[in-house]
Structures are given as C-alpha cells and as structure tokens.
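Below: one structure in structure tokens.
Excerpt of the complex: some chains, original placement.
Chain lettering (A and B) follows the sequence in which the chains are written, and residue indices restart at 1 in each chain.
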Amino acid sequence: MNVAIVGVTGYSGTVLWRLLNQHPNIQRVNIYTQQSDLTAVSKQFNWVSDQSINVFKFDIADIMTNNDAVFFATPAGVTGGYAAELMNNDFPVIDLSGDLRLKDPAQYKKWYHQEPNVSHETLSKVTYGLTEFTAATATYIANPGCYATATLMGLAPLVQERLIDLNSVIVDAKSGVTGSGKKLSRATHFVDVDENFAMYKVNQHQHIPEIMQQLREWAPDMGPIQFATGLLPIKRGLMATIYAKISDEVSDVDDVIASAFRATYMDKPFVKIMDNQIPDLRLIAGSNFTAIGWSYNPVTRVVTVVSVIDNLMKGAAGQAVQNFNKYFGLSETAGLTQLPDFV
Amino acid sequence: MNVAIVGVTGYSGTVLWRLLNQHPNIQRVNIYTQQSDLTAVSKQFNWVSDQSINVFKFDIADIMTNNDAVFFATPAGVTGGYAAELMNNDFPVIDLSGDLRLKDPAQYKKWYHQEPNVSHETLSKVTYGLTEFTAATATYIANPGCYATATLMGLAPLVQERLIDLNSVIVDAKSGVTGSGKKLSRATHFVDVDENFAMYKVNQHQHIPEIMQQLREWAPDMGPIQFATGLLPIKRGLMATIYAKISDEVSDVDDVIASAFRATYMDKPFVKIMDNQIPDLRLIAGSNFTAIGWSYNPVTRVVTVVSVIDNLMKGAAGQAVQNFNKYFGLSETAGLTQLPDFV
C-alpha cells in the first residue's frame, strides 16, 4: 500500500512518518505539503535516514489517485475543508487533528474558539477512533486527542459498568512538552519549563468535549467532569490521574474494579492492566502501550485510576497507525512493535 | 542569640544552616552531630563559605547551656527521646521531624511504621507550628511537613468557613526530589527520575494524619481526604492541587472564595493570593512564599485550589525560621528576605 501524510513537520507528523516507513504493509509514504519549498521539508527527514523522502505539493486529487489512505497531522482548521470530498470518494482518512471529532459544531466553536467549517451531516459520518472501543469503522476516522485517549481508557470500565457516581469524576492530567506542539512560545521556552510544573487550561482544555461526548455514549446520564492539565518538564509522556467515588451499591470493590478492567481490556495488545500498582511514564514512553493501575481507598470510597500513554504514540501517531491497521484488517500491532525506551 | 542545629547534613538542615547564618538576630550557629568525625561535617559547609563552621559532638546539656534555641532536622525516631527533657527545661525547640506532630501515638505508629517514643502528655504540650495559624506558642514547636503545609494553607479558608462539602476533598500533590531526602535510592537515581513522573504512597503518605488532625481542629466533622503524591523531575518545589465541591448553600461563589482567602491571609507577609490565576512552581521556588490561586467551575461546582511552596523553605527550613521569629517576637520576615530565583 501507498499512504499519504499531510502535516509532517509537527511532532506527531514526524513520529507518524517514521512509523509508516517501518510499517510492514506499507510500500511507500508520500508527504504532501502546502509549503512552497519542498526541499526544506525533505531536508527535515533525510539527515540520518536512507529511506527515500517523497515530497509533493498538496493536492487532494493527487492524494486520492496515488495513495490508498491519507493521514492528516495538520493544525485545527485544515481538514474540515476537505472532509466532504474525501468521504464522497470513500477515501480512507485518519485525521489526527481535532476538526471532526465533535458531532456538534457548536461545541467546536465553543472549545476551539473558531468557526466550524464542517456540516452536521459530514460530522455524523465520522468514526471517533478510540481503537480499543471501535468495531467496523467509517472511511473517515477522527483520531482521538492525547488527553482524551488516556482519560477515556482509564474511565471506560467504571462508566460503562456504572461502578462510580457519574457526577464525581475529577481528572488531574499532566503531559510532556511535545504535547504543546512545536511552535515557539514563552510557556515552552526551556528556561520557563525546566525545574517547573505549571497547570494550564484548567476546565478549558479542548479535549474535554470529546471526552464528554464519548462518556455520554457509554452512559447517557454521565455528569460533567472536572478536568485540569499540567505541563511536566519532560518531552514525552502523559498521565491522567482520575478520581471517582465508587457507587454505594458496589461491594467487594477491589475485585469488582479489577474484573471490570481485565474484562474490558482482555486481548487488547496495547493495554497493560497493573491492578494495585501505579504505572509511571517510563513504563510506556516511546511505545504505543497504555498502562492502567489504580488504588481504592475504602475510607473515602474514592478510586484513584492512573492511565499513562506516550502522547505522540498512543496519544497521536501510534493510535493513528492502529486505526489504519484496524481499517484495513491488518494485524493491530503491525508497525507498532517498538518497546518502551525504559532501561 | 546563639542557636543550635542537630541534623545539618540533610537537605533541610543544609538550607536551615544557611538561613540561620544570614539571620540578623543570630550571632552564632552551633552544629551538633552524632557522627564521630566532626571535620567531615564541617567540610560539607566550608568550601565556599567564609562563615565560621562550629561543629560539636551532640550533647543535650551542652546545647541547652550554650544556645538560646535548638533546631532539629533529624530523621524520624530521634527527637522523641529528648522532648520531655527539653520541655522540662523550658528550652525552645523547633523540630522539623515528624516525631511530635501527631497528638495520638497510635496514629504515629500507623503512619510512620515505628513505635512512638513520646508520651501522650508530652505530645499534648507541643505547638503544631503552621505559622500563619498559630498565635502564642509552646516552647516545643513541631514544624509541619511540606505536603501538610501546602495542603492546609490551600484548604484553611474553605474548611474554616465551611464553604465546601467536608467529605469531598481530593488532593493531587507533587514534589521535587529534595522532598525525598538525600539518601540514595532507586526511585531517586537520576536515570529513574529524569523524563519521568511517578506517583507514590497514594493514600499512604505520613503527612495525611497531621493534615487530618489540623483540619478537624478547624472543623470537627471534617471527613477523610483523598491524598496522592507524585515525584516531579525537578529539585525543589511542591504543588498541592486541591479539588472540593462547594457547599450547595453558597452563592456568589467566586466572590465568596476570594473574600475568604483574602481575609484569612490578610497581612501575612509570606502568602500571595492570586485569585483566578494558577501559580506555578517557579513563582516561589527558592523563597519562603506560599502562592495560592484557584479556579471555580460552576458546571461541576468544584473548586480547584492550587497551593505552591518551596519544599525546603516554607515546607521545612524557611517555616522553621518563621517559627523561631514568632516565638522570640522578632519580625516574621527576619532572615527570610530572599526572593524567588525566578528570572
């Protein structure tokens, strides 16, 4: 198969390009760019790689003609303009941007602070590709956000099986700096990040609505969640620490929680359930794994669930490849065999 | 005045020694040690300092004879053996260890995993020195733990004025590695900490009982709190992120919270109230300041309070000096004028 990438210069795009080049079922990766200087884009990749770098001017028709699928790792506001055309041609898309994740354009406007450019109808045809929870998918797959992935995976069994008070969820999430993108900013200047920890976008992160949308599919009466995000002085890795009150009617809580997590993630090759052990970021950084552990406190009846991912892998490029694998009926782990860097 | 330090080789002791040497009301700082090699202790300090280093063999009578007060920065299990004697002599003590913070010896045994060696009666005579909340103090002052300081300061107005559901408190706290002490361990080896974030002692941290003890003094019907701690890949700084549900009867929540914090910390020279702005660690690292900000979410009625301190200053040595200043009726800021390192 040949695949196209649009938006290869950001962190997610770079990791994605690397994964696709090593993918056993992919013959050729074509880079499409709206930048005029194709050589500059090519140069970003060729410094130590002998793999051929194929860079073309962005052209939606060309993409569909010469490829079997396209990955978009573009900023907010780009994919909306092409979604309908791609759908009409039944052309497989994995969209890493947030543009088509929310079914309700009003939510998009509220959380992304820009006008939506996709219709209700187009949005309704999109699959939200949280891979462990999607079966057959549409041709257009919205790859979930990094915070959404870790949070939803940590909450899924608890919400689906109503083990918790649906109005009690509090998420304290933290991410490495690649999660903030490659653009220069005061908040990501070395001197401002190093030896610091800073919270940002408390209750305002744009991944909140996609989390709520998915939770409400699982439990329509799901209450609002409390959601905070923090910036760790590291490059890669994301932890969602989730607090929730266990429902009064649940007894044998430890066993019930363990069974729920084990049943939900049975046979999922990228999920490691750690029971009463709290995973740290090193355990998964560099890999496509999600590790989930928890601690139940019988005194407060609060369960603390910790869900960790690599924000660029399971939180972006890795899950995109996993979505690709599922769509084309390949082995779910194809091209994703890399173990964590952990020594 | 002359003051004694016991336990100067740890992180808190080192910072304390430095602060006391710069203190305008202190003439001489005497180091007492149970190590046999006094020169080795002296050598730790003399490399760039021209200040005279006075090291003596530990001797409780000698301490009382030649000093006006003693600071203990010793590990758990040391001060208990000397507390009664020091009290009987009305000798002023600032004890940075956790040995005399808990009024109930059974709690000490449960959380410190060792036998208490202090009687109920002795414990009853100790002042828990959370400086912003103590008036006249006893001669024996138990300097609060770092997590306890940040958490209690962030919760005080909310609990004292019952603005929150007393059964809803969840604390997600994080600290730099100096908080784990100077002893070598796998968990504090550079390779294990760098580029990582790890939670530890979830619901098991030994500062939990002193937090509960103080909260119940403020509100006897205070419910248990949920308390997690994490290790940041930095040296210094501690953040307590506190989540609590605002009581149903409270209206004008934003104003009420702001008024409560402002009233509580009015005229407190080391507390900065930031209202709807979340402080980060850089803001206070290196100084004795506590900075507190919050964000109220009307959808969930949860308030997120963020309280940050330098774990070695306000969380240990700085507050110890503040306790000393208060006890002797000095200016509260004497010897503590250092601004944050922040550039």
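Just so we're on the same page, a residue touches a chain if its C-beta (ideal position, glycine included) is under 8 Å from a C-beta of that chain, and two chains touch if they have at least 3 such contacts.
What you see is a predicted model, and the numbers here were worked out from it, not measured in a lab.
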Open item on the list: Please state the number of copies in the whole complex; 2 are the ones shown in place.
Closed with: 4
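Note that only the chains that are shown with their structure count from here on.
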TODO: Could you put a whole-Å number on the gap between the CA centroids of chain A and chain B?
DONE: 39
- [ ] Using the touch definition up top, name the residues of chain A that touch chain B in the complex.
- [x] 167, 170, 172, 174, 176, 191-192, 194-200, 202-203, 223-226, 228, 232-237, 239, 241, 243, 278, 280-282, 285, 295, 297, 299-300, 302, 304, 306, 343
